[in-house]
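Every protein chain except one is present and positioned as in the full complex.
As written, the chain order gives the labels A and B, with residue 1 at the start of each chain.
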Amino acid sequence: MVTDLNSAIWNTLAAFLTFCIFSFLYKDNPFYKIAEHIVVGVSAGYFAVLLYWDGLVPKLWDPIVKQGKWYYLIPGLLGVMMLTRFSKRLSWISRFSISFYMGIATGVAVPLYIQNYVIRQLSSTMLPVHFKNPTGFFNLLIVIGVLCALIYFFFSKEHKGAMGSAAKVGIWTLMIGFGAGFGLTVMGRVSLLIDRVIFLKNYFTSIFGHIL
Amino acid sequence: MSFYEKLMKLDRRWIYLTVAIAVVIPVLVPFKVPVYVTPEAKAVYDFVENTKSGEIIFLAIDYDPNAMAELQPMARAIMRQAFSKNVKLLISALSQNGPGMAEQLISQISKEYNKKNGVDYVYLGYKPYFGIVILAMGQNFRIPFPADYYGTPLDSLPMMDGVRNYDDVKGIISIVGGNIAEAWINYANGRYKAKVFMGVTGVMTADYYPFLQSGQLSGLLGGLKGASEYERLAKQEGVATEGMSIQTIAHIVVIGFIVLGNVGFFMSKRKKSKENI
Partner (left out) sequence: MRRPPFFKFFYLFFSSALLFSFYSLAQAQEPSSPAWFDKNRVNVLLVLVLFFAFVLYFINRAQKGKSLFVRRIPGLDAIEEAVGRATEMGKPILYISGIEDMDNLQTVASMIILGNVAEMVAAYEVPLLVPVCQPFVVTVAEESVKQGYAKAGKPEAYNPNNVRFLTSEQFAYASGVNGIMLREKPAANFMFGSFYAESLLMAETGLSTGAIQVAGTANIHQLPFFVVACDFTLIGEELFAASAYLSKEPKLLGSLKGSDLAKLLIMIILILGVILETTGVTKFTSWFFVQ
């Protein structure tokens, strides 16, 4: 890990910032604030530069200036019109760009969302239910869970009687799902901690290896 | 204050300390745990394994450094397996803070296998608005990426000869840490019917099992566990496999605290109701 002075400096900085962030676990303090501000500033600056060189230059400047595609000025103008949003007097101009963008985004996204999140999911939930083998029983659980969860989110009728019972089963299904999600979140966060601890171990091993 | 009330009011910093110790000790005193492979992880491995030499896989390294811990082991293992079989890789990095990190990984792995840029792999880099980029690549990779990450026009790269869009690659493996995953499913699979495999963070895994069940995803790697399964299949034991033993101890500690907390909750509730009577 630490092979020369250059890597020693950057890895030492990384280890220091790691400890600064971890210090928040005890109490909020200036070291944590420094590390947080560095991360925010670096990611904002990095993204700004990336947006310029990978967005603005190849997508607007080069086509207009180098390739002579003057029609790129039209989307360029729409982009500039977006910036008028910051002016109280001129903000109405940005509505053109926003309408155009929202129209395209909605038109592209809505049919695909209906296809992928409703129709495909609906067809894959139409499962044969039986008790010949565990698969049939689990299919029944899936179907009941989906129906009861949908009933829970049905707002046009009071949750009373059979509907109330089904809604209760629905909320239980949701809670089991949340539990699974919570468990996976814990796993994900522990993985991040493991990575940092392994980094610190490797850092200290290589630093002390060099010193000794 | 009774024992159960003390338990309920336990300072969270004791929990942090205990979890930290539970993670540090296995790092310093490593041991192995068996890794069981799930069918969805095997599907991803089999896809790469059954790809013939010279065929192209689209690898989307769509995560930021904040998800690197869980996803980098997956990306590394997949790239190593692909290069060892002389499978070509077309790589993109659609997450805004990820291109530099992806480039580092690609350079490191390609050097190990002596692979040449433009011949054995092409790194497209980053373009903003991933939804539009994924949609446009379905028509032609050159629409969002006229040149690769290093500025070389795609048409001048030998590997891109005759490669227009998703129809010309065997499939897409997306290693993703955010909502870019939805865009791959909606646009690449939903619109262009490309075969999509996914590697996601632990937090996101539960959300994408319905897509695996419906066939919209052909394989799924979930978090560090998924990465360790892939490493086991590819016989490349690395960081993810090392992390499984540490994860086991940490999870046991967390489960212990959850059980204690629930015991404390119900016992103190019971005590209060007895006092009220």
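One rule holds for everything that comes next: a residue touches a chain if its C-beta (ideal position, glycine included) is under 8 Å from a C-beta of that chain, and two chains touch if they have at least 3 such contacts.
Because the structure is a prediction, the values reported are computed rather than measured.
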Response to the item:
Contact with the hidden chain, among A:47, A:96 or A:172, goes to A:96
Worksheet item: Which of A:1, A:15, A:51 or A:108 touches the chain that is not shown?
Response: A:108
Worksheet item: For the chain left off this view, which of B:84, B:139 or B:156 is in contact with it?
Response: B:139
Practice prompt. Over the whole complex, note the residues of chain A touching the chain we left out.
Written response: 28, 36, 40, 92, 95-96, 99-104, 106-108, 110-112, 114-115, 118-120, 122-123, 125-130, 143, 146-147, 150-151, 153-159, 174-175, 178-179, 181-182, 185
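By definition in this document, only the chains that are shown with their structure count from here on.
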Practice prompt. Using mean C-alpha positions as chain centres, tell me how far chain A is from chain B in Å, no decimals.
Written response: 13
Response to the item:
Residue positions on chain A within touch of chain B in the complex are 25-26, 43, 46-47, 50-51, 54-55, 58-59, 105, 108-109, 112-113, 115-116, 120-121, 123-124, 177, 180-181, 184-198, 201
Worksheet entry | Contact footprint of chain A on chain B as seen in their complex | 13, 16, 19-20, 23-24, 27-28, 66, 68-70, 96-97, 99-100, 125-128, 131, 135, 146-147, 185-187, 189-191, 201-203, 205-207, 210-211, 213-216, 222-225, 239, 242-243, 246-247, 250-251, 254
